[in-house]
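Below is one structure, written out as structure tokens; comments come after it.
For this depiction, one protein chain was excluded, whereas all remaining protein chains were kept in their positions.
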Amino acid sequence: MPDAGRAPVLEVQDLRKQFRGQRSLVDVLRRRPARHVTAVDGVSFDIRPGEVLALVGESGCGKTTTGNLLLGLLPATAGKVILDGRHVGSLSNRDLLRLRRNVQMIFQDPYESLNPRMRVRDIVAEPLRVHRVGGTTAEIDGRVREALEQAGLKPADAYQHRLPFELSGGQRQRVVIAAALALRPSLLVADEPVSMLDVSIRADILNLLRSLADEHGISVLMITHDLSTVAAYADRIAVMYLGRIVEIGDARTVLADPQHPYTRALRSVVPVPDPSARRRPVILAGETPDPSRIPSGCRFHPRCPVAFEACPRVDPPLYELGEGHRAACLLVEPEYRAAAERERLQED
Amino acid sequence: MTALVETQAPAAAPLAPPRAGMLRTLLSRPMGAIGVAMLLVALVVAVAAPFLAPYDPYESIRVTVFDIYQKPSAAHLLGTDDGGHDVLSALIYGARVSLLVGFSAAFISFLIGGLVGIVAGYRGGRTGAALMRFTDFFLVVPDLALQIVIVAIAGPSLLNIILVIGALGWTTSARLVRSQTLSVRERKFVLRARAIGAGDLHILRRHILPQVLPLMIANMVLVVSLAILSESTLAFIGLGDPTLISWGQMLNFAFDRGAVSAGAWWALVPPGLAIVWVVLGTTLLGTALEDVLNPRLKRHHLERERFPRRRAPAVDPQRPMELPQGAATAPLLSVRDLVVEFESPSGPMRAVDGVSFDLRRGETIGLVGESGSGKTTTVLAMLRLLPPGGRVVSGQVLFDGDDLLALGPAELRAVRWSRLSIVFQGAMNALNPVRTVGDQVAEAIRTHEPGIGRRAAAVRGRELLERVGIPGRRGRDYPHTYSGGMRQRAMIALALACDPDVIIADEPTTALDVMIQAQILELLARLSAELGMATIMVTHDLGIVGERCDRVLVMYGGIIAEEAEAGRLYAHPQHPYTQALLASFPDVAHPDRRLVGIAGVPPRLDNMPPGCPFAPRCPYVFDRCLAERPPAFPLTHGRRASCFLVEPGHERAAAAAVTAEPADA
Partner (left out) sequence: MQGRGAYFGSKIGWALVTIFVVITFNFILFRVLPGDPAKAGGHDPRLNPATQAALTKRFGLDKPVLLNLDGGNPFDTQYFAYLGALARGDLGDSYNFRDQSVGDLLGDALVNTLWLVLPAQVLSIVAGTLLGLLAAWRRGTALDVGALTFSLFMWSLPTFFLAILLLFAGASLFDLPTAGGSTIGAVYGSFWDELLDRGRHLLMPTLAFTLVLLGEYMLIMRSSVIDVFSEDYILTAKAKGLTTFRIIRDHALRNAMLPMVTLIAINLGFTVSGAIQVESVFSWPGLGALTVDAVSTRDYPVLQGAFLLLAVCVVIANLAAELIYGWLDPRVTEG
């Protein structure tokens, strides 16, 4: 279980990322301004040791960009990332590289994320070589073996000399996890770690990630669109919509009693295998708006089933609801709720 | 390339061929073997020229009129040329110049093109764009004209010729290398290396070069053939090195000095054929190399159908299914004992092995299974749309009294789409990118209603698009301007175009967001209820089955493991596979349930267990399961399961954790 008392492994404060739109020759000639796409628009959260935090949202909500920012794959436009108590932006390149050992990534597609020409051993040893960790061959050997067995590939010797095409999808994903574990990181960023795997294999990989958190204290940031896996494996959930976190809190609480209308809708459309539990889903019309044209006020209001007069005007902050549960909806505030109630009565 | 075929393509296809076997693969292809042999001959001739040539063509000889253009004879096997020299000897020495120029120039091109291509591809951005502009410029400059100009000005020495051909021949390699580098750069393992913290040099050396280099070399072999052609052309025009004998030069002299009018074919044909020999050899080798490294799909959808067409049914269509169906209405569609095989180098692989089921009017059934279970193959076989290499071995697909598998081409076309239509997974590829969406919908209408006018079909197409929630004017747009959800809606509009009785939806929401998925599933359910269509939903998602299906068929390893009404299947799964699948499936309504994966992996088509396909992963397996394939045992409530544990009177049934369903649940 996550240790709430200890300092967070990762703190993200007001992280932003804007992509400059490409202007073509014609755009330049016509003096058309470049379009900026705001992919991440002020995201703050933290992760404690041994905690699994799920970043949930639909494609284009900025969850993957957030992950890439944490890994340093993209430079952030603004905001702070504090890793193991150190502000990433203030470090020299050398210290940054050292710090980056502590965050490792697990990708969605195990069929594509292994170099088809490299053997398992070289794949797992690669991070050690890149970071010049481990020194002697014997030492590297030991750490590769340890990582493979930690990832559930036992005995390690049976896998070390294989090529990726000789492995099943689940085994490949375990190799990816082993490579991530080789540097003994404190945080794993897992971007849709099971969505490309067969249904019957998924639970094992998710159980493995959960046990890494529980037994080895490794924190996991799980980026996913699938609320049902989140329900079973995450400690906390952060729901993202158009570059913002709209609701964050304990996983069970958020799923049992979602406060943001977007979370409610998202929760209601997750298909449930039990036909007797069928309920009428709240299906939002249309698609997520273009992130280069974010709506005014609450960014969710054009699709919100319960929007009222104030929503296009006021951009709601994340209101505290107790026990770390927060939601960015005006309706959780008593004043606004009363106003919305009045509006509804007038319409009736 | 073809998302559809992926699901049933032999699961054995590796990511990349292991390197060790490459040479053998190359030589096992006729093209590669012939190319290598031809080049080896040329190489041996060039190296051993002094030993092979009967005369020394560089030796100056005194000639008389009688010596020139002598017919082939014992002394001069290929006669003599315009200077009285032995053609055969000149031919043998000429191999040296051709090969030297070809390989040296190609090597220069390889270096320049490789460097430009890798930098342009890896750096991208402005540097890449500028380099590609530079390359494009050289691509439009007519290279022979430029070669002529430069060699004419700089002087026709061997070195100049090599440098000019090399320095002008790199553009195609640069383009190829750039596009290869670009695609490798975007691959996930490169992204992963970057996430690890690896620098550019490490990524280039360890990940990009090993992927790009083989293709670069294959391309270089092709550039060699171009360089040899260029050299001979320059020499023929009179810009060859005057101190050396080359094949182009021989042709130049012979052609300019009256060989045609003298009828001296022996002075013209052999050097020409020698060039063809070397160029053909390198071209064959290069093409074969590219083919080995980057195998292209060689099969396509318009190949002749391989199907034993026979009118006499193997199974009596009137025979009722031996399972009690419990329903009074006759089924609209009955699949009986369907068997499908795919060709493979190691013999036929059985992808579907005796599948039978019924579909009644207006009902929605779910065909659920993991990859390789045969669910997509089953529906494609029903419509006779199997990917190339696949073939229905036996079985029947009875639709309104006709066996679809026995229809003639015209009868089959009449049934397709007008009565049975299909929504493919991944609508991006299922719509033609160069025709507007409205046009494609209207086409379906006009195909099955030949009398309807162009205008009327377009109006109907518009109505259909509106019906699935796409503004009618968007019908004039092309598929690539649609979002993923819109494309799938368009695909549904297309499927509804001819008011079919049955819609088959093959993973209709895979790769879509949950909200869009809900929209699409709701749309499908609403429309099939309104229009009274029956639906077959092919999916791997038990949630979709639970939400949207009346009846469920669970497929595993090419057979139907279990069939049941959706609620009963969830409450009382009978087959161990169904039980395990449900236990591994996350359910947002039950977050506290610990999920258990199924040990092992689904069986591969090329390695199917002889007994029950689930036996290797089954917790209740016993000896009979390994040896014998369990038939479908009928159970109460119109259910059936293919497992010996549910066999009536099976002594272990009670002991195993098979939950007995209360008779009146």
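The chains carry the letters A and B, assigned in the order they are written, with residues numbered from 1 in each.
Here is the rule we use: a contact is a pair of C-beta atoms (placed from the backbone, for glycine too) under 8 Å apart; a residue touches a chain by one contact, two chains touch by 3 or more.
Not measured: the values here are computed from a predicted model.
Peer 1: Among B:L191, B:L284 or B:A518, choose the residue that contacts the chain missing from this document, as touch is defined above.
Peer 2: That would be B:L284, which touches the missing chain.
Peer 1: Have a look at B:A53, B:L77, B:L115 or B:I148 and name the one touching the chain we're not showing.
Peer 2: Of the candidates B:A53, B:L77, B:L115 or B:I148, B:I148 is in touch with the missing chain.
Peer 1: Among B:L385, B:A511, B:A589 or B:M608, exactly one should touch the missing chain; which is it?
Peer 2: Hidden-chain contact among the options goes to B:L385.
Peer 1: Using the touch definition up top, pick the residue from B:R413, B:R473, B:R526 or B:R593 that touches the left-out chain.
Peer 2: Residue touching the chain left out of view: B:R413.
Peer 1: Please give every residue of chain B in contact with the chain that is not shown.
Peer 2: Here the touching residues of chain B are 1-5, 133, 136-137, 139-146, 148-150, 152-155, 225, 229, 232-233, 236-239, 248, 251, 255, 260, 263, 265, 268-269, 272, 275-276, 279-280, 283-284, 287, 296-303, 383, 385, 388, 412-418, 421-422, 424, 426, 429-435, 443-444, 447-448, 478, 480-481, 494.
As a convention for this text, only the chains that are shown with their structure count from here on.
Peer 1: What residues of chain A sit close enough to touch chain B in their complex?
Peer 2: Chain A reaches chain B through residues 58-59, 71-73, 97, 100-101, 104-105, 107-109, 111-118, 126-127, 130-131, 163-166, 168-170, 176, 179, 183, 198-207, 225-229, 231-232, 251-252, 255, 265-267, 269-278, 281, 283-285, 287-288.
Peer 1: Per the contact definition, I'd like the list of chain B residues that touch chain A in the complex.
Peer 2: So the residues of chain B touching chain A come out as 14-16, 18-19, 187-189, 191-199, 202, 206-207, 210-211, 370-371, 483, 485, 513-519, 521-522, 540-548, 566-567, 570-571, 580-582, 584-591, 593-599, 601-602.
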